[in-house]
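For this depiction, one protein chain was excluded, whereas all remaining protein chains were kept in their positions.
What follows is chain A.
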Amino acid sequence: MALDKNQIAKRIAKEVQDGYYVNLGIGIPTLVANYVRTDISVEFQSENGVLGMGPFPFEGEEDADIINAGKQTITTLPGASFFDSAFSFGMIRAQKVDLTILGAMEVAENGDIANWKIPGKMVKGMGGAMDLVASAENIIVAMMHVNKAGESKILKKCTLPLTGVGCVKKVVTELAVLEVTPNGFKLLERAPGVSVDEIIQATEAELIIDGEVPEMVF
């Protein structure tokens, strides 16, 4: 069965390792924080200027001056720090942040990503995504495999205006885990109960399939 958003987040959380500073984008990526192992040390960075982000505050304890990049009220954990926007993107460009997890509208087999604009229809802006994808070493995309019309968002070539070129390393969707290799998408894992054929059907890009494709383990 295809994964729900929380299961996608849960699978991505397995990629988070001890000692990582992690930037989480808006949407599914935000949920990843809920599933990171509790026996490892991880700090979450939010590009509006905080390291050491904690869970949402208890009701009545919200502080308008303490939010994440999704404008949600948050708390901080022991060891947290605040800084300005230029400093925040300085640590991103200088690759101090180990892992970036963000959403996408389209990803292409060469690692291109599009997630900020649908010409003539929707222009919300790129926010910090262009800076993040241009600099981060390790980028994982959390996204739906197909759009509402059933069309694949895993493509040979992006059709929407790009956010970054050749930058995505891994994609986790409701159907599969894909790795971006120099030769294109490699199918690493499939969602429990989803067949390789179903994934091929839902994917416009060619998939590299190397032997038996295991089911995801959470």
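Assume a contact is a pair of C-beta atoms (placed from the backbone, for glycine too) under 8 Å apart; a residue touches a chain by one contact, two chains touch by 3 or more; residues count from 1.
FYI, contacts and distances are computed from a predicted model.
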item: Among "Spore germination protein KB", "NADH-quinone oxidoreductase", "Peptide/nickel transport system ATP-binding protein" or "3-oxoacid CoA-transferase subunit A", UniProt-listed name of the chain not shown; value: "3-oxoacid CoA-transferase subunit A"
item: Absent-chain contact - pick from A:L77, A:V123 or A:I200; value: A:V123
item: Interface with the unshown chain - residue positions in chain A; value: 46-50, 55-74, 82-86, 88-89, 92-93, 116, 120, 122-131, 134-135, 161-166
